[in-house]
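All protein chains but one are shown in place.
Here the chain labels run A and B in written order, and each chain numbers its own residues starting at 1.
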Amino acid sequence: MSRTLAVARMQLVTKWTYLGNPLVILAAAFLLSVAIFALIPADEPKYGGGSQAPLWYFMVLGIQSMTLAFPFSQGLSVSRRAFYLGTLGLFSVLAVAMTAIYLLGGIAERATNGWGVNGFFFAIPWVSDGPWYGTAVFYFTVMMLMFIIGFWFATIYKRWGTTGMLISLIGSAVLLLGFAALATLSLWWGSIGAWLVQQTPLTMGAWAAVLCVALAVGSYLTLRRATP
Amino acid sequence: MNGAVVEARNLTKRYRDVLALDDVSIRLSADRIYGLLGRNGAGKTTLMSVLTAQAFATSGDALVFGEEAYENDRVLSRVCFIRESQKYPDDFTAFHAFKAARLLFRNWDQAFAERLIGDFGLPVKRRIKKLSRGQLSAVGVIIGLASRAELTFFDEPYLGLDAVARQLFYDRLLEDFTDSPRTVVLSSHLIDEVANLLDHVIVIDQGRILIDAESDALRGSAATVVGPAPKVNEFVTGMKVLHREALGPLASVTVDETLSAAQRTGAARLGLEVAPVSLQQLVIRKTLINHPSRRVPGGDAELDSMEATR
Partner (left out) sequence: MIDDSRPIFLQIAGLIENEIVDGTLAEETQIPSTNEFAAFHRINPATAAKGVNVLVEDGILYKKRGIGMFVSTGARAALVARRTQEFFEQYVRPLVAEARKLGIPADELSRMIIRGADGAPAEGGNRERSAAS
């Protein structure tokens, strides 16, 4: 347990990677969005997708933790299990904190009528419709998912090299395309559309959580035999 | 005498078409300094990686402090393995690396680390990826020494370090080893530099253990006899010859024998000179005799030139 905690603290030794960078990216995206909202002379509410910017950084974090922090942790005699738990634990804490920022941002946004310029960055439609905990679950699981996807691909890369990663990338693409083709042939799109319309942030969050768990378990099993 | 810190039995590691370790069995005792010597690609790094559970053996097993090291934090927390090609997170400075090491090595000595930073003149605020090769090595050396792990592996820790810095490393190692004894495994090509520090020598070649002996047992275990060829040949009859060189009518023959006082007197009577063979020479001779097809002419430079062509 203490080593798991040490792994998390080890990655916080540089404050920027896990704390500074996400906040800077979020702040930059936010300020830019508000500036653009202010320049648009429309009266109806304006919505922007800028709040997804930090999510892409989380994928980078997932990749880096495996390609750089993992070999370093091995150099400090950390077991793979302690590294995995410490890293995932650290990321969960980050995702909780970011979710809180998004929720509070959404509340502030509504209270100030879109920062006085009727622009909405955090409280975007669909995601912020419904109860707050639905929004919270959605934000949290999507952040986790981004991180774990990055982590998972990097684990494949560490274990099986470039070939392994290419195969898994192509494999994922083939699966998705195959499903799309199957859906087209079987005329499923109508029912898929209907199903999607029924989803709330909470249920989507739950589906994302299922995917997270599957990828996290897969990452762990791959990591067990990965070498630095 | 001392309990076994490492007990490896029949370790074999096969990469696709290479046998990196071939039935390696070794035993490391507590509080001694081991030299792990051999050419590049001989299997040194692989062996250390397998022992520290960073890589996996194809077959065989290894116990560290009496237990399997794999996924065993109890064992791993007592071990430190300084890799020659250790990776650090992108934005890490040496300062960050030491801070992280302090979190994970329970015997970490911060005062010692700071003294070493001063000794090596390491710029701790500079990003590690901007450091020179020697400074990068110094980061590893400092972590390896200040961690005071009961079992410490140094994998060619001297790359890029100049002669002064290397001497500093050997001196600090010896000094700290004297104060806090532990088991140290030093993998090296610079055999002459480390020879006097070693309790025990393990030479690995093509994945196989070639020599596993106390260094004092090796010292003087071979000799080079120089003189007129017929007399030299007469003298070495029946001895195991490691190497033979000729210069006109003179011959220089290295024999794998501990010469007795009587034999030395006999050599002197024949007008032959008997010269000692350094550990480095002995390792080179025994390595080359292990695969004669790759025999390379020359002396000391052989191991190093092999390295240069990597």
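Everything that follows uses one rule, which is that a residue touches a chain if its C-beta (ideal position, glycine included) is under 8 Å from a C-beta of that chain, and two chains touch if they have at least 3 such contacts.
These numbers were taken from a predicted model, which means no experiment stands behind them.
The chain not displayed here makes contact, within the full complex, with B.
From the set B:198, B:211 or B:284, the residue in touch with the chain omitted from the display is B:198, counting the whole complex.
Residue in contact with the omitted chain (choice from B:3, B:230 or B:276): B:276. Counting over the whole complex, subunit B has residues 32-33, 170-171, 174-175, 177-178, 195-199, 215-217, 219-220, 261, 265, 268-269, 271, 276-279 touching the chain that is not drawn.
Simple rule for what comes next: only the chains that are shown with their structure count from here on.
The part of subunit B that touches subunit A in the complex is made up of residues 49, 52-56, 70-73, 76-77, 79-83, 86-92, 96-97, 99-101, 103-105, 143, 149. Touching subunit B in their complex are the following residues of subunit A: 3, 6, 9-11, 13-14, 16-17, 64, 68-69, 71-72, 74-82, 224-225, 227-228.
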